[in-house]
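The complex is shown incomplete by one protein chain, all other protein chains being positioned as in the whole.
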Amino acid sequence: MAPNYIPPADAALIPQDCERGPLSCFALWLGALSVILLIGVYAAYLVLSRGLGMTALDDYFGFGLWITFDLGVIALGAGAFFTGLLRYILNIDPLKNVINLAVIIGFICYTGAMIVLVLDIGQPLRAWFGYWHANVHSMLTEVIFCITCYCIVLIIEYIPLILEQKQINRVPLFHAIAHNLHVVMPLFAGMGAFLSTFHQGSLGGMYGVLFGRPYAFRDGFFIWPWTFFLFILSAVASGPALTMLIAALMEKMTGRKLVSQDVKMLMGKIAGTMLLVYTVFKILDTGAWICGLAPSAGLTFDQFFYGWIYGKWLLFAEIALCGVLPCFMLCSASMRANPRLLYAAAVLDCTGVVINRYVLTVQTLAMPSMPFDQWATYVPNWVEWAPCFLVLAYGGILLSLSYRYLPVFPQEVELNGGQRPGSKPNTWGL
Amino acid sequence: MSANKHFNVKWGMAIDLDKCTGCGACMVACQAENNLAPLADASNKQRVPNWLVVYELSNKKSFPDHEIAYLPRPCQQCAEQPCATVCPVVATERNEEGGIVSQIYPRCIGCRYCMAACPYHARCFNWFDPVWPKGMEKALTPDVSTRPRGVVEKCTFCHHRFMQAKDKVRAGGGEVYVRGTDNKLHCAVPEDGYVTSCAEVCPNGAIVFGDLNNPEHRVHRLVTGNANAFRLLERLGTDTAVYYISRREWVRRLGDNYLPDEDTQKPKQILPKRH
Amino acid sequence: MEEKTNCTESPACRQKCAAALLPFLGGFIAALVLGWLVIPSLLFDSETQPLLFSHATHMKKAGAVCLDCHSVRSDGSFTGIPQNDVCMSCHNGILTPEPGQGASPVEKAAYQAEKSFVENYLNPGKPVPWRKHQYQPQNVFFSHPAHFQKCYTCHLTMQGRLNLGTPENPQKLCATCHVSLEKLDRDAPVETNILTGYSSGTLKMSECERCHANPGHFYADGRGRTFANNACFTCHK
Partner (left out) sequence: MGFDRRAFLKIAAGASAGIMVTPVPWKLLDDVSIWSQNWSWIPVPARGASTYAEVFSKMDPFGVPMKIRKVGGLPVRVLPLPEHPLGGGLSPLSIAEVQMLYSPGRLRRPLLRGADGKLTEISWPQASKKLQDELKNAGGKAAFISGDETSSVTEVLSAFANALGSEDMYLMPSEAQSAAKAAELMGIDARLGYDIEQSDHLLAVGANILENWGTVLRNRRVFANSRPHSFRKDGGEETGDSLSLVYAGPVQNNTAAVAGAWLPVYPGTEGILALGMANMLIEAGKTVAARDFEEFKALASAYTPEKTAELTGVDGKKLEAEVARLLTAQKPLLIVGSSAGGGAGPIMAGVAVNALLGNINKPGGLVLLPKAAKVLKGASDLAEIYRNDLIKFFEREEKPALLLIHEANPAFALPNAQACAAALKAVPFKVCFSTFMDETAALCDLILPLGMGLERLDDVETPYGSGKIGYCISTAVGRPDAGVLNTANVILNIARRLGKDLGFELYADILKAKAGLYGKGGDPLAGGFAVESAERAEAGAFSFRPEVLGKALAPDEARGKLRLAVYGRASLGTDKTGIPPYNNKTLRADELAGSLMSVLLNRATAARNNLADGDKVSLESGGGKIVARVRVFEGIINDTAGVCRGFGHTALDEFSRDKGANVMEVVRPVPEPETGLNFWAKAGVDIKKA
């Protein structure tokens, strides 16, 4: 404990030996996030009460920002399943120091995606038809099943963490549940890995099977188009990077060491390795697409791009700037050792995946499918942005609460052990 | 949902682009027939529910060599549907004798995946609840149900007319499917007994509707072995039920994507099938 | 709190635990009662017919069959609830003799109902606002001729319970889906679901699917054929 540390009013709820800022600052921070949340709630109200016409979506862009956002957060939330897989199944022990964070981020990403999906479907009251009247041939059915099942897995993975809260854990029943869940956690990690692999893949498959849309359509293996595998690879390449970035961000905001640098570098190395695999396949896939599929559909490379908004720079940014470059950076041990370069590479890595999800969603639909059709353009409006920020704010609130009250970071006490003369003041008051 | 289900009867169209003047009567008839709501401002074409859209085609040449043609585009009723295979809740399928791709509004959850899948832009979404000016709802037909916001809709080849035509045959004591002279099963509904609304109102007779499998139907005779007949995006392998006819080469070439040096007449390479 | 962890053996503690469970059980049972007995009945509105109508009188006494009043038009559509002109083919005036002093309440009610029909609806030419037991949802296209035709392909010649009458008098076939009314002196009230707007007599799709989804009909061994297609567009519009 820092010598000048004054325990906040809610000290009884805060994990043992962890410093936290004053409750008032924390409340203020939550209040700020809640304002963003409420704007999102208002946008959601508009959409649910009046219809999706409130958005900028249209008959050409049935999918837009929301689907891009969903795909983005689901890919970036892949840190949860992949870290779980490595930690519990492949026994890479150091990852235990970020596994809790990865689970929380995964939980936020998946539940956030579900919130946005409820808005995105025109008839949310019928959402359960996805189970009851499932079409087993649809990639989306697989997505619906796997995402909801995996969401339950994430809840189960999150529960022991909640039950380990200082006060809750005193109840013997809850203590027992938390303990036993920890014991069977490898089972859930395995289930999570299985479900997650499939729905990440199916999300990619969703686009790859669109044989009427040459921008997205891909050949494949058995019933799975290549995008199926590319989505899995890109998710595991970016998920760990985001987990690591968020840990770093939380350290910046709280002014406390939460995860040791070697663990972060390990996460970077994992991301880099997967990114290498992904980038190789992505380049191969792009080549096959340009040289094989496109001409067989009667299209030239140039026809896939339009103006600035859907220009070739997007392809360059996705593959070279946000694929090859971060891959190189993350795979190089010396660059990883430099925190700035490590974070920059991770940011590029995540950006690349988001660009990938964006172009596959939006550019696919913007491209004229019939020769006498024209390029269409799409710019989301505030009603679409607000729920996305709602999810970010919700994630912020959940992470803040978890950080403050739950023993998320096993290394925290050790890393901030007792005397830290050089420690920065707790600037954000969290 | 299995691939390319075969049916004895395959309703289809042959649209003669050399006859279509682009007047829009088919579009208006379609809306009145299928209970679409009018819109005060219909200038955002990507938000306007139209089951049938007439496109203006241009040969892209300068004045005075310029030529135009009009192309009405209903749902193409693909035998190899990009849309039905992706619907997560079986709200759309091609599973009935006649080969019309259905759209079930009370089943649709509004995910719009089918719209993303359809390369013909044949599907529209109800972005808002439909609104008719006061009293105009009295002119709705009982044949087609009205749709709330949040569901996808599309041309159904006026499927209700098919149902009514079948009932008329049954009410007269007849069987709906009978063996024809070619010893195959055909629909006993007479050729003019089931016609879509767009085909019915076209003063130029540009739209011919009937059973593509029935050699006695005009549409069959028009598209079989006609080098002037083509379908939209044929190389995708969607196997559509809507044929277009034009004697103009440039019009036919606009039916599909061709590389600059590619010949329209060359047998088309069909993209690999997914499902 | 801490001692709780060690109390599992003591009877007092067990009692305490049981007591702790009581509110849970109370809530559980209350929910069961509400859920099974109270809420379902709240979900429906009940309406009686505007006029006393006796299917029994029409079918037993007057010998009418279903198709006399509910028929298929020449274009194949179904008339559903008859318009006044159908009633008029018999009820030009009041048919029931005015009941005397000793008449039973049933006779008096019947007379009053007919009088009301003639005076309030028939003569002013107003349709009777009958409540409908089974009104097709607007997204459903139900073909009566198809069912007459296809069901009778087999059931016309079948014996016993499986004989569903004749195309001229299809009462037993009708009763396969419709409430059997021929014995009723008074039409049952129509129960309408306040949420969906459908009457309780409206068939669920699953009931259509008893035949439509089972080409083998009701028999697991595949005896019998329904001729039914289960494609969505067979019944939806």
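Letters are used for the chains, namely A, B and C, taken in the order the chains are written, and counting of residues starts over at 1 for each.
The working rule: contacts are C-beta pairs under 8 Å (C-beta built on N, C-alpha and C of every residue); 3 or more make two chains touch, one makes a residue touch a chain.
Here the structure is a predicted model, which means the values were calculated and not measured.
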Partners of the unshown chain among those that are drawn: A, B, C
Among C:Leu34, C:Ala62, C:Met158 or C:Ala213, residue touching the chain not depicted: C:Leu34
Residues of chain A in contact with the chain not shown: 123, 125-126, 128-129
Where the missing chain touches chain B, by residue: 14, 16, 18-25, 27-29, 31-33, 35-36, 38-43, 45, 48-50, 54, 56, 58, 61-64, 66-70, 105-106, 129-130, 132-148, 150, 200-206, 208, 222, 225-228, 245-247, 265
Hidden partner interface residues of chain C, rising order: 19-21, 23-32, 34-36, 39-40, 43, 73, 75, 77, 79-80, 137-139, 193, 195-198
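In this text, only the chains that are shown with their structure count from here on.
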Computed distance of Cα centres, chain C from chain B, in Å: 38
Averaged-CA centre spacing for the pair chain C and chain A, given as whole angstrom: 52
Of all residues in chain B, the ones touching two or more other chains: 90, 107
Sites on chain C at which at least two other chains make contact: none
Chain B residues touching chain A - in the complex, by the definition given at the top: 1, 44, 46-48, 55, 57-58, 71, 82, 85-90, 107-113, 115-121, 123-129, 148-152, 232-233, 235-238, 253-260, 262, 269, 271-275
Chain B - residues contacting chain C, complex: 90-91, 93, 95-97, 100, 102, 104-107, 142-146, 156, 159-160, 163-164, 166-172, 175
Chain A - residues contacting chain B, complex: 50-53, 57-63, 120-124, 126-127, 129-130, 133-135, 137-141, 144, 206, 209-214, 217, 219, 225, 293, 295-300, 303, 364-365, 369-373, 376
